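All protein chains but one are shown at their positions in the complex.
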Amino acid sequence: MKYEKIKTQAYAANVQIVDAGLVLLTWGNASVRDPGEEVFAIKPSGVSYRDLKADMMVVVSIESGEVVEGELRPSSDTPTHAELYRRFRQIGGIVHTHSNYAVAFAQARRDIPLLGTTHADHFRFPIPVTRDMTDCEVEGAYEKNTGALIVETFEKRSLDPLAVPGVLVASHGPFAWGRDGRSAVENAIVLEAVARMACESRLVNPDILPAPACLTEKHFLRKHGPGAYYGQQ
Amino acid sequence: MKYEKIKTQAYAANVQIVDAGLVLLTWGNASVRDPGEEVFAIKPSGVSYRDLKADMMVVVSIESGEVVEGELRPSSDTPTHAELYRRFRQIGGIVHTHSNYAVAFAQARRDIPLLGTTHADHFRFPIPVTRDMTDCEVEGAYEKNTGALIVETFEKRSLDPLAVPGVLVASHGPFAWGRDGRSAVENAIVLEAVARMACESRLVNPDILPAPACLTEKHFLRKHGPGAYYGQQ
Amino acid sequence: MKYEKIKTQAYAANVQIVDAGLVLLTWGNASVRDPGEEVFAIKPSGVSYRDLKADMMVVVSIESGEVVEGELRPSSDTPTHAELYRRFRQIGGIVHTHSNYAVAFAQARRDIPLLGTTHADHFRFPIPVTRDMTDCEVEGAYEKNTGALIVETFEKRSLDPLAVPGVLVASHGPFAWGRDGRSAVENAIVLEAVARMACESRLVNPDILPAPACLTEKHFLRKHGPGAYYGQQ
Partner (left out) sequence: MKYEKIKTQAYAANVQIVDAGLVLLTWGNASVRDPGEEVFAIKPSGVSYRDLKADMMVVVSIESGEVVEGELRPSSDTPTHAELYRRFRQIGGIVHTHSNYAVAFAQARRDIPLLGTTHADHFRFPIPVTRDMTDCEVEGAYEKNTGALIVETFEKRSLDPLAVPGVLVASHGPFAWGRDGRSAVENAIVLEAVARMACESRLVNPDILPAPACLTEKHFLRKHGPGAYYGQQ
């Protein structure tokens, strides 16, 4: 029962993304890292959310990608999660979905622009879209390369993954993350909501400009970092 | 009770398309083929989904189109189903709906373009829209001709109906299918979802291009065919 | 208890438009005509749908517009209903809502174009929008004049109100009707659905053309009139 805690948390995160309306059919998966061990728990591949139970979660080694505990095959996106945990040391939970508006931006190969305080409360900058993968990257270790592409995107733009806790993989969809499973779920919810707001803002005004930086910085820092004063502590 | 199994499956498929939000009023019907006999079970015409029961399903001969079992009149679209079963030998379930975004593409007389992995996981190529029917086709055996038009569309484009398990009938709406009732329902759900994503992707970027073929092939083959590695087997 | 039947039917219609998601707050009302007497039952004004009961329905004379039975004040739109019953002798139920997409077309002052079979199954032609009311019409017997404007719209276009059982009042919203309360509700649901489909069809293809007349005639006549073969009789 060594990994019971992260299996419970990963199960909860998988249930929450369904309850939040981010998942159709089996299109989504959530994982939670063990803060002590170099492993994470993730949803098994292709299992219906209706049949899912906490003890079906599969525990995988971050370093080797091998299954450490569990009888089912882990999500086919497991190597992407592993790569993100390996390279983004600060994150403790990851959520992947095909939520509608986030996919629309990913398919359109456009960043989600920073248009207001809703976005800035959770994501300090625009939410980036990756470049297209090369044929070689797709034909090789595809899922691992997807993770590497996300890391490359953040490195090229000098982005802190906790300041911008999500990304759009071009022609595919969103990944979101956080310090733990709960915050990864919250960021996936926010990513979808701000994608929708951005889409409809452009309908109202096609020539829309980003929000003033002073305002967005204020909102991000009101909730994050040493000077934060939102919430109860 | 010879046809109890397909009646139960056809009933389940009809209930599932309602639960999935694809059906308003009585706008939809699902059928399931008997793998041994040359018959299929289909929803009766115009019956409210609230009143529907498994034993109301009507069993129809694929070849003659005649009712083999059942006291109610079968769906008015029955000759379309029969024609599809006759010509697409591999399929075992068919779903017809008037789901919103699929109808939008059908009315716009545009294919649903292949913009990302959500689409490619289930449909290997763009989802085609038929040509308009001629006056003669409409005034003749309309429902049978609708089926023939779908087959013509697939033949002209050399499409395998299991690689692209759905179509848009111009100015009308979607038909989806699969190896059985369950997969036909799933493909109808996916068709609506990717139609919506395509519609909103174009709002975000009117000059959007299709996803790279290498990526979409990877995703289709990850789930289908001999090299598939998605799911539990 | 003379009017119990129409009060029950009018109450049911009011509940159904809420259940169908056509009504926000108290924005909607439904009425049912007595086939024998020259009266109709309608929702009381401004009463919350949660508090509504069948015996609160108000019975009003078609000719005089006076309350015949009931203790509450009838809907402020009552004179519109009365005018429609007076002039459209074939109709037995009326529904008014502010459903979202129908209002969008009414505010845009555009007909809902006839783009496909979903529309044609219930409305034989485009759903017309009225002209703007004159200041004089607004400042006079406003609600009665709204009814007169609807009738004028149908007369100018030589439309049969049972072939096109609904209208958009410019800068206001939809009215739908039918032979009885149940069909009026159904037509209000269809009107909203086809408004949405038309809106999104134009997003997919801004140069969209109407559906071929042969096809739309086929669908309307498949469900209506002497040659109908949809449903169980």
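When the chains are written out, they are named A, B and C in that same order, and each has its own residue count from 1.
Definition applied: a residue touches a chain if its C-beta (ideal position, glycine included) is under 8 Å from a C-beta of that chain, and two chains touch if they have at least 3 such contacts.
Just so it is clear, the structure is predicted and the values come from calculations on it, not from any experiment.
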Chain not shown, its touching partners among those shown: A, C
Touch with the omitted chain, as defined above, among C:85, C:105 or C:154: C:105
Chain not shown: contacting residue from C:4, C:19, C:139 or C:155: C:139
Contacts of subunit A with the absent chain, listed as residue ranges: 115-118, 121, 186, 189-190, 193, 196-198, 200-205, 208, 211-212, 214-216, 218, 222, 229-232
Interface residues of subunit C (partner: the chain not displayed): 24-25, 27, 44-47, 72-73, 76, 98, 100-101, 103-110, 132-133, 135, 138-139, 142, 171-173, 199, 202-203
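To be clear about the criterion, only the chains that are shown with their structure count from here on.
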For subunit B and subunit C, chains touching each: none
Approximate Å spacing (C-alpha centroids) for the pair subunit A, subunit B: 33
Centroid spacing, where centroids are CA-atom means, of subunit A and subunit C in whole angstrom: 46
Set of subunit B residues in contact with two or more other chains: 202-203
